[in-house]
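Data block below; observations after.
A single protein chain has been removed from this complex, and every other one stays in its place.
Lettered A and B in written order, each chain numbered from 1.
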Amino acid sequence: MKTENDKPIARQKRRSASQWAVAWRRFRRNKAGVAGLIIVLAVVFLGLFGDFFAPYPAFPNPHYLDPLYKGDVRKPPSATYPLGTDGIGSDVYSDILHGTKYALYVGVVVTIITMAIAITVGAIAGYFGGWVDNVLMRFTEVFLVFPSLLFILIFVRVFTLGAGVGTYFNFLGISVPVGLTIVVLVLAIFNWPGDARMIRGEFLRVRELEFVEAEKALGAGNRRIIFRHILPNILSSIIVVASLTIAYAILLEAAVSFLGFGDANTMTWGQILENNFNYMQTAWWAELFPGLAILITVFGFNLLGDGLSDALNPRLRD
Amino acid sequence: MKENYMSETLLKIQDLRTYFFTEAGIVKAVDGVSFDIKKGETLGLVGESGSGKTVASLSVLRIVPKPGKTIEGTIEFKGENLLKNTEKEMQSIRGKEIAIIFQDPSSSLNPVYTVETQLRDVLSAHQKITKEEARKKIIELMNLVGIPEAETRMHEYPHQFSGGMKQRVAIARALALQPTLLFADEPTTALDVTIQAQVLDLLEDLKKKMGMSLVMITHDMGIIAKMTTRVVVMYAGNVCEIARTLDLYERPRHPYTASLLAAVPRLDRKKTLKIIPGNIPNLIEPPSGCRFHPRCEYATKKCEEEPPKLEEVEPDHFVACYEWKNLTLSGETGKSE
Partner (left out) sequence: MLESNRAKGGRAGLPNRLRGFLGSSMFRYIIRRLLYMIPVAIGISIIAFITMYAAGDPVALATAGKPNLTEAVRKALTAYYGLDKPIPVQYLNWLANILQLNFGKSLYGGQPVNHIIGPRIWPTIELQIVSLLIAFGISIPIAVHSARKPYSKEDVTVTSLSLFGVSMPTFWFGLILIIVFSYMLGWLPSAGAAGNPYLWWGNSTLDTIAHLILPVTVLVYVSLAQNIRLIRANMLEQLRSDYVLAARASGISERKVVYRYALRNAITPAVTFLGIALGGMIAGAPMTEYVFGWPGLGKQYVQSTLNLDFPTIMGITMIITVMTLLANLIMDILYVYIDPRVRIR
């Protein structure tokens, strides 16, 4: 009988063996990751459409304080106000819905900026090595040592003084709050070094793999190697880090706003918490629910990040 | 290499099954393996990676890592069935009666403790021993395995030793309590070629000195030829053939064994390297019947249906193949004439 060249491993139906298909299947099996994905999708949905089904409008709109005018200040959760009313008389439920988009804005934009800078710097340092690498790594090391929260606070305070608080700028037809954007930029400035180091590490790792040598031997230029060969291989790490960065950025913005450094006119969840800090004893639900919203959102992104990490970088058993 | 092949059995493995219960499925790493280890012999355990030889030895010591579990079989040793022992009972056997050395000494030695500490850990695990007594014993051991300047070097860390020296330390650790049975799992694969011979010689030497049985687990037919008196050939979790080494080389009875022998490159004779076509089978869904049948030239329908059992072809020579009667296999060509 002739020996077969194709194994008993081959089964009846051909399943796609592409890296992404395999990862997706693994991801599907990871219940936590899937739960995270669902949460994130829900949050995104609310971010995009929350404004429409909030019973009361968002901050600058005078009807924002309608509950106050009805005499329903600091009322606990009830049928009319599912999450109660807050210290100054706005509906907590509506506030949270309106705040969702800000949370996403912060998370996504910080991540995009951070990733852009980190990948560039990390790639240059990791790929070219030598003194370039040294200089860049010393530089980022300083950021590691820094007490970054302190500096974030100073920077935010200083830069929001100059900017017109409560103003907006127009970006592709959407009006974006300036104050919040400054916070976003400062967060990004202090976040990228950490990620740059990680990416540099990844670059170093992949650079040493043999296929890169092979490509070089075939005459591929630097740019080609970086973009076509190395980057795709570390894409999975980048995705994972991105997801976790979103989580981290949301938390940090909440902290900054809570301490009073945020844009007082932009009702992010952190800002709501700040506003109601003094009413903690009488209207504790106003402190509970926005924080819960942060918790659930961040939790979702963390689950997602972990799930992706597991799916894209399977740990080898035995 | 004259051994009395009628000598007593030290360890008897029967119908051993060790499976790994993973997310991807149940990996049947050792699926119905039986063989004996005799007192004072050097037994070869040979097979490709994935054949189950390592898992089999780990099963004897019952240290198969999770998610692995030995679910069936008996392992008789000094009158006990090891598989029925409690953990405490096994602990007193491990290192003391049965020991094992691994392939890569860089990873099998703990990097954060000195050699002295690690050797003393083994000694004190089985007996009450003072630091001073341990110290003396350790120097003895290190001298035994040929590590110079034992007194100073015992205070050093593994990473301060060369590859060959590290493996000697590992050997010292395994032999600290003079076990009756030593498994050596690819002990030289991670070492430089020049060092390999030294370590193998050391093992042979020690075996004679201490009168123990040695199981050489390897995929290298050269080592088998040099060191063993009897060989067990494994493939994909099953035993294919068991024979005295000379018999195996002169007249292999299993097509897999013949292919293994034929795949060894030789300088003294011009011949085309015979390759065994195909790949190691998937152990989660292994081939039906005889696991080698998809790669075997001589496979028949029966081979596909029922896994063959070990039959005695001649005294002390067993094979698990339906076709052995019809084949005259040569170790040179890997084929039947």
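Assume a residue touches a chain if its C-beta (ideal position, glycine included) is under 8 Å from a C-beta of that chain, and two chains touch if they have at least 3 such contacts.
Here the structure is a predicted model, which is why all the values come from computation and not from measurement.
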Selected residue (touches chain absent from view) among B:81, B:107 or B:326: B:107
Sole contact to the chain not displayed, among B:43, B:75, B:99 or B:262: B:99
Residue of B:13, B:56 or B:122 touching the missing chain in the full complex: B:122
From A:88, A:176 or A:259, residue that would touch the chain that is not displayed: A:259
Residue of B:30, B:46, B:174 or B:296 touching the missing chain in the full complex: B:174
Absent-chain interface as seen on chain B, which is shown: 58, 61, 63, 65, 87, 91-96, 99-102, 104, 107-114, 121-122, 125-126, 157, 159, 170, 173-174, 176
Chain A, residues in touch with the chain not shown (by the definition above): 32, 142, 144-151, 153-155, 157-159, 161-162, 247, 251, 254-255, 258-261, 270, 273, 277, 280-281, 284, 287-288, 291, 294-295, 298-299, 302-303, 306
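Here, only the chains that are shown with their structure count from here on.
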Geometric centre distance via CA averages, chain B-chain A, whole Å: 52
